[in-house]
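Note that this complex is displayed minus one protein chain, with the remaining chains in position.
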Amino acid sequence: MTPLFSLLFDTLDARLKLRGPSRKVANKVFPHNWSFLLGEVALFSLVVLVATGIFLTMFYRPSTEATVYNGSYELYQGAQLPAAFESILRLSHDVPGGLLFRRIHRGASHLFIAASVLHMLRILLTGAFRRPREVNYHLGIGLITFAFVAGFTGYSLPYDSLAGTGIRIAYSELLSLPLIGDRVAFWIFGGDFPTGDVIPRFFVFHVLVVPGLIIAMVSLHLALVARQRHTQFPVRGVDGHKFILGKPLWPAQFAESATLVLWMAGLLTAAAVFIPWSDVALLGPYVPGEVGNNAQPDWFMFWIDGALRIFPPLEFSVFGLLTVSGPFVAGILLPGFVFTALAAYPFAERRRYGLRGDWHVLTNPLEIPLRAGFMLGIWSFVLLLSAAATSDILSRLTGVSIENVLWFFRITCVLLPPLLGLAINRYAKRRLARHSRTVARSEQEAQVAAASTEVAAGSKPKQPAQAPGSAP
Amino acid sequence: MSRRHRALLGWAVVVAAGVASLMAQLGRPAVAQTEQLTSAERTRAGIIYASQCATCHGAEGTGGVTPAGDPVPALAGNPDVTVPYVDLVMRVGRMPPAGDPYDNRSREVLLDAEQRRLVTAYVAEEFDLGGSVPTVGEGNPVTGREVFAANCAQCHGSSGAGGVAGAGAWTPPVVNTDPVTIAEAIRVGPFQMPGFNNQQITDAEIADIAAFLEVVSEEAGTPAGLVELNPVYASGFAALFVGIVVISLFIIAGRPKWFPDPSGQPTGRGLSRRQRKARAEQEPAA
Partner (left out) sequence: MSDDPKAELRVISRTEPPASKLNDSIVVLTAGGAVLCALVFAVALPLGGPLPLYGGALSLGLLLFGVAIRRYFTDRFPDIEAIELREIPDPDHADEPLSDVEALGPRRSFLKRALIASGALFGIGIAAPPIASLGPAPGGTLLRTAWRPGVRLVTNEGLPVQPDDLAMGGIASIWPQDAIGQERSSVLLLRLTTPPVAPTNLDWVVDNVVAYSKVCTHAGCPVALYREQDDALFCPCHQSTFDPSRGAVPTFGPAARALPQLPLGLDDQGYLVALDDFQAQVGPAFD
């Protein structure tokens, strides 16, 4: 410790009693696996998002009032533009570093959502959602939902032609809610689209409400991990139900996290140099009644857009009271169904196999046929829907007419996910039968099963056998 | 019925061109070219026509059917076929076709500027076609962008990258297209594209659109050569980027390993190469 640091620490320690707690924190053991860092990637992306977001907020003007652009970008000199779009142009082309930070912000938003989804996949596949961690799993689903809202509102703020089209579709989605649609849409938009309130309100959602909720929920998410400790992959010779095997926070985990945050920021900046994913100058400002033949949402909304594209024409009235339409079924019910299925899955698994007690050791999804089938079924469904949102590009690249591309997805989205789910479910069942085992109902049972197969295979435990026993 | 209206369209083009040439004399830079071929040029043009066009359209320009049985429009006496139309189809490579003549995605252009000039003049003389090849003056890209967004972007995309039109039709990209092609296409309305007359898009606005597309084509890209991304391509790059980040996780925390097999294979924990080496050195000692 450098003298300055120890002086500062001693001063604080004399007043706050830091020595004991800091040792406890430094000695906290972290299981070591690359997939455990996905959540950290999401966390650090959030930090980058907040930091760059603060910079962008200094320049952005949340308004659609007509403003004359007088900056250096040739295509708009002297043109009347919505203030939001004009401020984005100024930020991108007339503020040093503005474009770089916008691109980093956009890249970090991609990474935040992607890492969150991959993190959720890891949790789902390995069974880290099982008791006692259901609450944290549901918090995570809530976080991903808000990440989508943050991503969509952020995509909308520049008020370019794509953003305006996206807002229009979101408005139609709200309208499609049976019975209350028009009311809800008017509450959120402040009247019939496009009102002057849309952009100011989306701005408040994007920079205050949603990030506030995300930060609060992330804090709780982390507090729960600290309280409940990590799950871990099975390690032979270590009773993972009672012990955590890993590396201490200081120095190993700290070094990994510090390296990760720096590399991630470096990669985000490199991506911002090469990939112009936040540039909107050529898209032009949104003008009501105009659309470009390039209307697509960001990738994380592809699955909803794909569902809207392939859903067959549907609209009927129920007793003249309420209307059920395609956009409601494909754009609201279907995503709602997917999220509900994800949220309900832990209970389904516990009930299906009569699971008992707490679980801290991760399990191969192939050991649990229901989970293998559910995961492949639901994620292949979401991926196929996402692919359907790229139908226009696929049509152009392959030379197949778009009608046929959409029919292809109509059929595969219905047929393929259940078939794949059933196939892997059967495979997992046969695999268990081959080892003449059943799904373990408690962690102890699972360990006994694993130990017996080990003995049967005649292998010697690699870890010191006394390790668990030596602990009190 | 359609024919008659197309005749009207043909006349509209002629009239527009006439008006344009009149305006050119008043200082507007839009002139109609009238082409007179020398006899040597005529012979060359005749050879090109005979080898590249006559197979389907006939030596007399009567049209007919392709060997595959698809209809071929007549050139002679067809009010649809005008000089700008003939010039346009050769400029964009639709004719002579490098592949399927009915595939309207962007394609190879087989005739160079000189050959095109000869053929255009040849068929204009031979089949008595109306209209002329327009010229396009200087325009204002700022106005051009607004006109493009209001009239063209719904089919060709906000930045002119082209797109899908349904029923096996694709709208071609219009960036890196020369101004004459743009002017001809707007007035003629080739194939699935609706035409626009001078009331809707004036000659000056056409020049503005061309100026806008010129600016778009010159837009500075990133060091990777990328200019503004369509969300689908952006998503591809996002996937690539996330992949690189995941690889960096492997470098930081060790390579991924699958679960231990129930019959007792190695654990799911990964170690970096350096760690494994250090451990291997230590293990014999321990």
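By written order: A and B. Residues from 1 in each chain.
The rule we apply is simple: contacts are C-beta pairs under 8 Å (C-beta built on N, C-alpha and C of every residue); 3 or more make two chains touch, one makes a residue touch a chain.
In this text, all values refer to a predicted model and were calculated from it rather than measured experimentally.
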Chains in view touching the one left out: A, B
Of A:Phe9, A:Phe59, A:Tyr73 or A:Trp263, the residue in touch with the unshown chain: A:Trp263
Hidden-chain contact residue, picked from the options A:Val207, A:Val238, A:Leu334 or A:Val382: A:Val238
Touch criterion as defined above, residue of A:Leu56, A:Leu124 or A:Leu175 at the omitted chain: A:Leu175
Chain not shown, touching residues in chain B: 1-2, 5-6, 8-9, 12, 150-151, 154-155, 163-167, 169, 171, 189, 191-197, 199-200, 222-223, 252, 274-275, 278-279, 281-282
Sites on chain A contacted by the missing partner chain, in the whole complex: 19-20, 23-24, 27-29, 96-97, 99-100, 132, 165, 168-169, 171-173, 175-176, 178-183, 185-194, 229, 238, 241-248, 251-252, 254-255, 258-263, 265-267, 269-270, 272-273, 287-295, 305, 308-315, 322-323, 325-328, 330-331, 358, 360, 391-392, 402-403, 406, 463-464, 467-468, 471-472
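Here is the rule we go by: only the chains that are shown with their structure count from here on.
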Chain B to chain A touching residues, read off their complex: 103, 105, 141-142, 145-146, 149-150, 153-159, 161-168, 170-171, 212, 215-216, 219, 221-224, 226-235, 237-239, 241-242, 244-246, 248-250, 252-256, 258-260, 262-264, 267-270
Chain A residues within the chain B interface of the complex: 31-38, 41, 74-79, 107, 110-111, 114-115, 118, 161-162, 233-236, 256, 259-260, 263-264, 267, 271, 273-277, 279-284, 287, 290-294, 296-299, 302, 362-364, 367, 389-393, 395-396, 399, 401-403, 435, 437, 449-450, 453-454, 456-457, 459, 462
